[in-house]
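Heads up, one of the protein chains got dropped from this complex, but the rest are sitting where they should.
Order of writing sets the chain letters: A, B and C. Residues in each chain are counted from 1.
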Amino acid sequence: MVYFNCDYNEGACPEILERLSQTNLEQTPGYGTDDYCQLAAQKIREACQAPQAAVHFLVGGTQANLTVIAACLRPHQCVVCAQTGHINVHETGAIEATGHKVLGLKSDDGKLTAQQVEDCWKGHWADSTHEHIAQPKMVYISDSTELGAVYTRAELEALSQVCRENGALLYLDGARLGYALAAPENDLDLPTIARLCDVFYIGGTKQGALFGEAVVITNPALQEDFRYMIKQRGGMLAKGRLLGLQFDTLFTDGLYQRLSEHADRLAVKLRDAIRELGYSFQVESGSNQQFPILPDTLLEELGKRYVYSYQGKAGEGYSVVRFCTSWATQEEHVDRLIQDLRALHR
Amino acid sequence: MVYFNCDYNEGACPEILERLSQTNLEQTPGYGTDDYCQLAAQKIREACQAPQAAVHFLVGGTQANLTVIAACLRPHQCVVCAQTGHINVHETGAIEATGHKVLGLKSDDGKLTAQQVEDCWKGHWADSTHEHIAQPKMVYISDSTELGAVYTRAELEALSQVCRENGALLYLDGARLGYALAAPENDLDLPTIARLCDVFYIGGTKQGALFGEAVVITNPALQEDFRYMIKQRGGMLAKGRLLGLQFDTLFTDGLYQRLSEHADRLAVKLRDAIRELGYSFQVESGSNQQFPILPDTLLEELGKRYVYSYQGKAGEGYSVVRFCTSWATQEEHVDRLIQDLRALHR
Amino acid sequence: MVYFNCDYNEGACPEILERLSQTNLEQTPGYGTDDYCQLAAQKIREACQAPQAAVHFLVGGTQANLTVIAACLRPHQCVVCAQTGHINVHETGAIEATGHKVLGLKSDDGKLTAQQVEDCWKGHWADSTHEHIAQPKMVYISDSTELGAVYTRAELEALSQVCRENGALLYLDGARLGYALAAPENDLDLPTIARLCDVFYIGGTKQGALFGEAVVITNPALQEDFRYMIKQRGGMLAKGRLLGLQFDTLFTDGLYQRLSEHADRLAVKLRDAIRELGYSFQVESGSNQQFPILPDTLLEELGKRYVYSYQGKAGEGYSVVRFCTSWATQEEHVDRLIQDLRALHR
Partner (left out) sequence: MVYFNCDYNEGACPEILERLSQTNLEQTPGYGTDDYCQLAAQKIREACQAPQAAVHFLVGGTQANLTVIAACLRPHQCVVCAQTGHINVHETGAIEATGHKVLGLKSDDGKLTAQQVEDCWKGHWADSTHEHIAQPKMVYISDSTELGAVYTRAELEALSQVCRENGALLYLDGARLGYALAAPENDLDLPTIARLCDVFYIGGTKQGALFGEAVVITNPALQEDFRYMIKQRGGMLAKGRLLGLQFDTLFTDGLYQRLSEHADRLAVKLRDAIRELGYSFQVESGSNQQFPILPDTLLEELGKRYVYSYQGKAGEGYSVVRFCTSWATQEEHVDRLIQDLRALHR
């Protein structure tokens, strides 16, 4: 069986494993105060052209989301996202457990539009009973989205502008940010994201690290006491240097980008092959998640050799499934999958 | 100006005020441990034919909702309601502030169906990633709903059955329960509600009291330590006898029912008059809230003499508004409103 | 039996009951937006010489405490109080339920000193691991304290100064503020309290009202969105005018002060009589709570005619008990109690 169901089946890229081994017996201070974390933070600030940004390293995405959101909001404020947003549907109510409502807006591809945000904020303040309603304060987006879609520069600029006009904070979940930025259709980059968002994170877990997400806080008003928040939510890794080491490695010599490009290239290869067979997709994208709509009979056969992620029915006899590639995907596995798809299609 | 915008504009029915005066200087123990609370609880247990039920008196509806829901759920569990449910849209995220997700399902009239509940529960447990999703555990309904609709016995029985089959708790918000039970189309009663729900509350604030809601917990598993919950959430009234006195008065000699019938009779009178003029309603009901769809021009004129509650646009040149009657509504005010509606309609 | 166990056994002073009756059928907007609330808030601002203060009316003390504290703190911040502080020992963990640690410091009389606060804050920031410790941000005091003690002007000024120097917020729980200000040894007044505290509340429940506490927020930074907080915590009374009416009445023609003076005069009468018999007190004060240390044998006899509040053993054969007077206490009851004490002492 070859696993295409998600992008975190394997361990870490060899460069990371090697550095962990090399530095294993060094004695460093704990909790992210070591030199490796400083170094990694500095490289990320440079990559983002954001010299004043605060950079913190957390172990996982749900942890990053709940820590960031709870740190930024007052008790009566809520976070607005696409209905498909990870915080809305796949974090076991983690945000609500910190006391905040998650307000999901309709979306077909997992993106929010500037118009949706404006309507939501304007609607709240126009309502004479607004004190009886959770106050929208933060916009949560993900790039790429949970459905693989990638934000354009124009979309993100419009979102950012609406947020700033309405006093909203813009938070970008970048669990797959590398894969978003490496997609052929992408026209965004880290400095632009850093400029347009108040806070975002750069994913490591799905992008070549054993684990780890780098939270970048560019809005100075959100930087205060953030380390208390990490500790309180259980996210302060004792041997914090493990995170610093990994991100330092990823942000050295363009490794993060190379790993992302590898995954996207293979995803596009797979996408194009499926498209050629005449199948359509729930969402079109060039990032590492592909959501083809395939015949159930074909899927059943395919399931004997490959693991994919089942998403749901899509009309009579068809289903949407997800195939993920990653930094670790072997091209021969993709080639074989394509061959098998072609064979089963006949 | 006459206010028809809500059902809590006035104070209390005279019988209550009189008893408050009569007993004012009596010395009673605090926090709901006094004889009036015992007496009122006993009368409510009798009215519900639920001799084992625990009855607690709280000051307001949001307080009752957040206290009950937080008391019944474990941290990872969520409460499911209609998207229009009061807890979902008009309590400033009070439930989420206790740590729990509120999952809103589609509804036109504010009701949930047994099928919706079954689909939601079955869907959760069928999902292989269910541990990543807030676990549905409680169904919240309101009778009458926020849109005035009234549950039938058959509907509530079906809901209750599905809940019990799926391990779900059924909670009924009865802020306007008297008005629901007094509606012409109603075929429910307190004993049936007590039998079918795990916990519910009988509204006082909108139903003749100065304030107060009587929480009735029929499921023994939910009764333990509930007074701790009330205290912790700030809902334990020092002079608890104020609540006992009011509910004792309301549940003596059928007063609660008489006050409810008065309001519904006037609501139906208004409804029928509006209907006669050819206007339709967002939801049809015989309870004390009426949601007619009226021309904006007419509403503007009407707004010079009457206060109604604006709900939203309903097509070009029309809007939905809410008119409420209550125990305190004067029939002459309703008659005058009808006259004016007829005059403006011409 | 005559109850001296607490100061909330009776209903409300007659002036309040009368106004409730007079205004009962007036139609007013809900949730504290009515004229009575505006009027009462204005009178309180004037009494406090604090024209910019925000004044909000809540139903009870625990509700006021949890709403204020949760509104002012970020998630990692804690509130510091005397170990005997109401929020620390008698609110069922209500503050913790909003996510915040309560840090209790030693105190014999329920007061905190400026030195204790300074040590606590300086100690936190001097600790190199301070990010691993809940950050002290607010000082909670009560006047009078849970043990009846009354702050002097010098003490409160010192506390306030230390708080401002250390970036701490000062919050005064005034559940018995009238009784504190009417005590013979008191040299504080409302304008001074308003000047020295960031937020405080003026108690109504124990001071002549049916219920109600007036929260006064003088620090502008703490005023924003406070009504959302009230609603979210379940404290927004639908018929808010009930609160406005009561505080308007209490702050008209010096009623609040007169009621307080009555209670304190009777408490001092009782205290002096007990002192004359040679007994000592846990804490010396002239406010409405008296904590004499009396022989258990005497207490047993006394308990047949009077209800007091048992506090704990105080050496072999002696116990501390609490006697409360209130606005409603009848002088003849106090006189009779004194007579009985004298008789039993012999």
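Keep in mind that, in the parts below, a residue touches a chain if its C-beta (ideal position, glycine included) is under 8 Å from a C-beta of that chain, and two chains touch if they have at least 3 such contacts.
Computed from a predicted structure; not experimentally measured.
Asks: Which residue, C:His100, C:Lys206 or C:Arg233, contacts the hidden chain when the whole complex is considered?
Replies: C:His100
Asks: For the chain that's not shown, point to the residue among A:Ala12, A:Val117 or A:Leu196 touching it.
Replies: Checking each option in A:Ala12, A:Val117 or A:Leu196, the one touching the absent chain turns out to be A:Ala12.
Asks: Given the full complex, what residues of subunit A touch the hidden partner chain?
Replies: 2-3, 6, 8-12, 14, 17, 20-21, 23-30, 59-67, 91-94, 97-98, 205-206, 210-211, 228, 231-239, 242, 328
Asks: Using the document's contact rule, name the residues of subunit B that touch the chain not shown here.
Replies: Residues in contact with the chain left out: 31, 70-71, 74-76, 98-99, 131-132, 134-135, 225, 227-229, 231-232, 236.
Asks: Residues of subunit C in contact with the chain that isn't shown?
Replies: 75-76, 78, 89-93, 96-102, 129, 131-135
The working rule: only the chains that are shown with their structure count from here on.
Asks: I'd like the Å distance between the centres of subunit A and subunit B, where a centre is the mean of that chain's Cα atoms.
Replies: Computed from C-alpha means, the inter-chain centre distance equals 42 Å.
Asks: So what's the Cα centroid distance for subunit B and subunit C, whole Å?
Replies: 34
Asks: Could you put a whole-Å number on the gap between the CA centroids of subunit A and subunit C?
Replies: Subunit A and subunit C have C-alpha centres separated by 50 Å.
Asks: Got the subunit C residues that touch at least 2 other chains?
Replies: 98, 228, 231-232, 236
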